[in-house]
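Here is the structure we will look at.
One protein chain omitted, others in place.
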Amino acid sequence: MNFLEVNDLKTYFFTRWGTVKAVDGVSFSLKEGETLGLVGESGCGKSVTCLSILRLVPQPAGRIVGGQILVQGEDLLKKSEEEMRKIRGAKICMILQDPTTSLNPVLTIGNQLMESIKIHLGLKGQKLRERAVKMLEMLRVPSPEVCLENWPHQLSGGMRQRVVSAIALSCQPLLLIADEPTTSLDATIQIQFLRHLRELQWQTGLTLIFITHDFGIVARMCDKVAVMYAGKIVEMADVRDIFNRPLHPYTEALMKAVPKLEEKVERLVNIEGEPPRPYALPQGCTFTPRCASKKERCQPDQYPPVIETKNGHWVRCWKYV
Amino acid sequence: MASLLEINGLKKYYPIIKGILFKTAGWVKAVDGVSFSIEEGETFALVGESGCGKTTTAKAILLLEKSTAGSILFCGQEISTLKGEELRKYRFSVQVVFQDPFSSLNPRMRVGLIVAEPLMVNSDLPKRLIEERVEEVLAQVGIDHHAVGLYPHEFSGGQRQRIALARSLIVRPRLIILDEPVSALDVSIRAQIMNLLKDLQLKLGFAYLLIAHNLATVRYISHRLGVMYLGKIVELGPMEQVYAKQFHQYTKALFSAALPSHPDLIKDEIVLKGEVPSALAPPSGCRFHPRCFSAMDICSEVEPELGEVAPGHHVACHLYGD
Partner (left out) sequence: MFAVRGLGFLNFLLQLKRYLLKLKSRKFPIIPGSIISLFIFMAVFGEILSPYPATKVSLPEKFLPPFFLTKGSMDHPLGTDMLGRDILSQIMAGARPSLIVAVAVLAFGGLGGTALGIMSGYYGGKLDVILMRAADSTIAFPIILAAMLLAIILGPSIQNVIIAISLIIWARFARVIRGEVMSVKERDFVALARVAGASGTQIMFRHIFPNVAHTMVVMLTLQAGYTIIVEATLSFLGAGIPPPTPVWGGLISRGREYIRIAWWIPFFPGMALALIVLSFNMLGDWLREIIDPKLRQV
């Protein structure tokens, strides 16, 4: 059985300028212990998808209007707020891009870390402290005992991100969603963090969803990749398939637009135009205006259906219909 | 022939002021003895992690900060003593594009005015000529001329970055400092801007000082690079040479930390121990020695100087010293 199954998820934002279909029919599945990379540019809906899984979509403008989110067979969309609160932090956790704003500046690290453990695991006193220290050790925080007494501003960016992860992982969640967790980190710190995360994953069997725009992170960390554009997943495959044989023109173009350290090219390939404004998306394939492969077969009033090739590699593009 | 820009022993210390009487309690040595040069028409990249001093170096070149020591020569002339007409000429020669496209443009000014400002402040050109130049540079960066009457908020991040670039082009500079010019942009837009930068350099012949942390981006457009760590340059050389073989342990770690471009290219990365120390109290001797896997006794006592290990390729490390 799949650990996580998202079926036809739709999350819309109702604003005075119109309806934004932030997530418009997203489906994917994950097995336990797998790492999914949710790739796309800003505004494609990757963050909102994950907020929907946690049912933390900002209200009242945002609302999940359809679909299913099955975690170990149970539909999260059918749960009450009370039940969701038990799930958040305990079963599913999220870490965000900026560790500075994720930490309360007036509480010590120990305070924040132990609060989470206390709520979800009910530990007290000495046992509570021991567990907090163990979490920091797991993320290779030097001198964890001292760190507990520190305030967030005394730590560097990399350290803060580890602390935030420790808080997220302290209750042994089954699924961790990481929203661009290394964007604000330096390169050498980023690699430390990613390696530790991987190690942790192997030790605990954690399922991971990485939200990112960086194919480097995808190559380094992910088993499966879903590429999103304007609220829909346009291609999904195993990581090697995506890199070896990208099917969707957007995926292809995106990969060609990114400079690679290992090979020197004369020219990066431009993607013409800009990512679409979210308010008035056309009915047909939303990538058409920027697509290098567009032809008459690209029907203007229908979105291309899901076409599956081998190994669970599927794509939504008229080229393959 | 003199280099376009020559930096020698540049130092910038920031005092830490404590107490009502404004006493100096210590110094943050943001830049502590940096030397490099940039030739006409080339792209020189300054690479390093946060706190290494690359932005401070750029600010000193732009005269946004007064250097504490050392010299900055532009076409052989020391810039810190420039005044009047000479200073104006310098302002025309060196421009900058910053990282954040949303902060670079005054939201209360129309684009036409924003682009024209450097010319208006520094010259007495008649209005019509200025307008012509504005249209010229906007065309060069691919922005429609109707933009002159619009406000920044009507443009996307990538377009704003082009406008910022147009503004720097209007004075026909000889050196443009690019401070992380594409980091804040969407991935698909980055390629557009990178290509634009390359094309403009080929067409108009100016030099770039590129400050960036993404080595792939750096390799794409740079001819030479300098690696900075805690206020000093640890390695310096032609891009392809440094890419082919890094000498300094820190450079090796930086290149190793670059994410792979394909899952099959995952390598066992060098993971440095510890974190970057504070610039308030840098380690003695070689600043990198506490984290270096090859540290020797001498490393904690004597600071290494930049020495040539290959043609045009310099490293500051005792492993290669005499």
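We just call them A and B in the order they show up, numbering each chain from 1.
Heads up, the rule we're going with is that a residue touches a chain if its C-beta (ideal position, glycine included) is under 8 Å from a C-beta of that chain, and two chains touch if they have at least 3 such contacts.
Predicted model, so just to flag it, every value in this text is computed and none were measured.
Enquirer: Quick one: which shown chains sit in contact with the chain that's not drawn?
Expert: When the entire complex is considered, the left-out chain reaches B.
Enquirer: Can you tell me which of B:Leu105, B:Val242 or B:Leu272 touches the chain that was removed from the display?
Expert: Answer from the full complex: B:Leu105 touches the omitted chain.
Enquirer: Tell me which of B:His153, B:Lys203 or B:Lys267 is the one touching the absent chain.
Expert: Per the contact definition at the top, the residue touching the missing chain is B:His153.
Enquirer: If the hidden chain were put back, which of B:Arg91, B:Arg172 or B:His223 would touch it?
Expert: B:Arg91
Enquirer: For the chain that's not shown, point to the residue among B:Ala2, B:Ala69, B:Met120 or B:Val302 touching it.
Expert: Here the residue in touch with the unshown chain is B:Met120.
Enquirer: Tell me which stretches of chain B touch the chain missing from the display.
Expert: So the residues of chain B touching the unseen chain are 62-64, 87-88, 91, 94-96, 98-100, 103-110, 112-114, 116-118, 120-122, 127, 130-131, 148-149, 151, 153, 164, 167.
FYI, only the chains that are shown with their structure count from here on.
Enquirer: When the C-alpha atoms of chain A and chain B are each averaged to a single point, how far apart are the two points in Å?
Expert: Whole-Å distance between the two chain centres: 32.
Enquirer: Going by the contact rule set out above, which residues of chain B touch chain A in the complex?
Expert: Against chain A, chain B makes touches at 49-50, 156, 158-159, 186-192, 194-195, 198, 213-217, 219-220, 240, 243, 253-266, 269, 271-272, 274-276.
Enquirer: Contact residues on chain A for chain B in the complex?
Expert: 41-42, 142, 156-159, 186-192, 195, 213-217, 219-220, 239-240, 243, 253-254, 257-265, 267-271, 274-275
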